[in-house]
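Worksheet: one structure, shown below.
Partial complex: the chains shown occupy the same locations as in the complete assembly.
Residue numbering begins at 1 within each chain, and the chains themselves are lettered A, B and C in the order written.
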C-alpha cells in the first residue's frame, strides 16, 4: 500500500474548518467525547499559534522526506500537513524551504510525529509546526511513502480530510463526518464554561456551582481539623 | 487515608513566605543543604514566573481532578497548589477555569506532577504552573483523594504549609519549620555571591578568588602545553 | 588521563569561526556531509540565540563542576565552553556566577551534556546555553577532570579548537581542519537554497524545480483519485 498518492480528497466545508480555530484543543477533545488528542509529546515549535485545517496526510519512511515534496502538489488553501513515519525517527523532516513551498500553496501548518528543523526561520515566518522533537538531522529522498492515506500519528488515526487543530496544548483530530456535531458541542461547552467562569471569578466555589457536595459526602469525604 | 480534607493547616508567617520570592530556586536549594528540589522534569508553562507560596497539597487519583475542586475552598491568599497523583498520569489536571477559581481565592500558582492544559489562557492570565507535561487529555470527577495531607510530588515530600518556590529553574520545597533558618542562609549566600560576581565580572578567576589552586595541585592537577 | 589541563590549544582563524555564525546548524550539518550534530535532546535555554565559537572542552565527573572553574583561565574571546560528564548527570553544572566569569573572558556560550541553572538570569544576560536539562540541583568541587582533552558530548566527539555552532535547532561541531571546506560548502548550499526558495515562494513545485517526477515514477509512484 506504499507508493500511492490519492488526489481528490473530500474536505469539510471551509467555514466549518475555520470555525474550529475559535476553540482550544482541550475543549475540542472534551467536546468529541475525550477523543482525538495526539500524544502529549507533540509540542509547538513556538508559543501562541492556533490553527485549524483540513488534513493532508503523508506516510513517510524513516529519515526520508521525499513524499512531503510530493504532497505539496496535493495541498490547497486551508490545509494542514500531517506527517507520520513508518518507524520511529528523530530526523528533521521539515525545514524553512519546504515550509515556503507549503505556504505558497495555502498550507496553515504542519504536524510531524518526528523531528522538525530551521525553527528560528519557521518562527520568523509564523509557520507553526507541532512535532515530537527539534533536530538538525536531515533526511534523504530515496524511498516512496504515500500521500492522503490513513496514518497513525502520535497515537491517533488521521484520515485525509479530517480536521486538525493545534494550539499551545497540543493537537486534536476531528473526523470529517463528525465535524458539525463536534463544533456544536464545543459551542455548548464554551457557553456553559463562560457561565462557570464568571461565577468562579466572583469567588463562588465549583462545589456549590455544580452541586458536588452531596456526591462527595456519599463517596465518604470527611473534613477534619 | 483517602477521602480526607484537613481544614486548618498551619502556614508560615506571610512575610517569611513572601521573602522567599526574592531568592531563586537554585539558591534556596543550596541554602537548605542541597535538598528540596523537585525532579528536573517539572517545567514552567511560560518563562519568567517566580512565585513563593504556602503549600495546599492535593493527593489525586489518576486522571481525576475532583479533589482540586474540593481544595479551592481550603485555599487562602498566598497559597500555592501542589498536586500529586497516586499513580503516574499525563492527564491535564488543571485548566483555565480552575485557575480562575484558584486565583479568586488568592492562589499564586500550581505545581502538578502530571499534565496541565489551557496553556495559552493561563499564560495570558499570568497564572504560573509547573508541570510534568502539557496535555489536552481531560480528567473525570469520580474518585476521592485527599487535601492537605503529606504528598510525594516529583520525588520530594511536601507537607501542607511548607513553602513552595518556583522559577525558571524548577521548584523547591522548604519545610515550614526550617523557613526562617533557610531564608537567612539564602541571604548570606547571596551576599557572598554578590562579592564573587563583582570580582568575576572584573576578570578575576575563581581559582584565585576562592584559593583553589593549592587544593587542585594536591589532588594532582597537571598543566601541559 | 584525568587531571590534565592542556593550555595552548590551536584555534581556527577567528574570521573563519565568526563566519559560521551566519549559517544555521542544520545547514552546517548538511554541508559537512550529515555529520557533527549533537543529540536532539540538547536544547537552548532561550529562543533566538545563534553563536559560533572555538571549543574549550571540559571533561567533568558527575555532579562536580570544579573543572569549569579551572577552564575559565584557559578561555579567550570567541570561545564556546563544551562540558561533558563522564557518567550521565542531571546536575546544574553552570549558573549565572560562572557565566559572569566566562563572559569576562570573552566566552560566547556553553554546551553542556547535563543540567544548567539560573536560567532566568542567563536569559537576562543573553548568555546562551544548550543543555540536556534545566535543573536546580547543584554540584560539588571535589574531584578532578580535564580541560582541553577530546570529549564525547551528546553523541559527538569534540576536540579542543573545533568550531561549535548553536542555534534554535541544536548544536553542531565542525573539526578545525575541515572548517574552511565546510564553510565553503555552506555558502554553496545557501546560494542554491536561495534560488529554490524564490521559486517555491512563487508557487513552483520542488517536483518540477528539481526534476523529481521521473525518478518517482521509476520507483513506482502511482496517482489515484
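By definition in this document, a contact is a pair of C-beta atoms (placed from the backbone, for glycine too) under 8 Å apart; a residue touches a chain by one contact, two chains touch by 3 or more.
Remember, it's a predicted structure, so these values are computed and weren't measured experimentally.
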Report task. Of the identical chains, 3 are shown; go ahead and state how many the full complex includes. Result -> 6
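Here is the rule we use: only the chains that are shown with their structure count from here on.
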Requested in this report: Would you identify the groups of chains that remain joined by contact if chain A were left out?
Outcome: one piece
Query raised in the report: Could the interface between the copies chain B and chain C be described as same, meaning over half of its residue numbers are common to both, or is it different?
Result: different
Query - Gap in Å, rounded to a whole number, between the CA centres of chain C and chain B - result: 31
Requested in this report: Give the residues of chain A that touch two or more other chains, as numbers and ranges in rising order.
Outcome: none
Query raised in the report: Along chain C, where are the residues that touch chain B in the complex?
Result: 3-8, 46, 66, 69-70, 72-73, 90, 92, 95-98, 100-101, 103-105, 115, 117-121, 123, 133-138, 141, 143-144
Report summary line: Listed in rising order, chain C residues that touch chain A in their complex are 24-26, 29-30, 34, 37, 40, 43, 47-48, 50, 167-170, 172, 193, 196-197, 200-203, 205-207, 210, 212, 216, 219-225
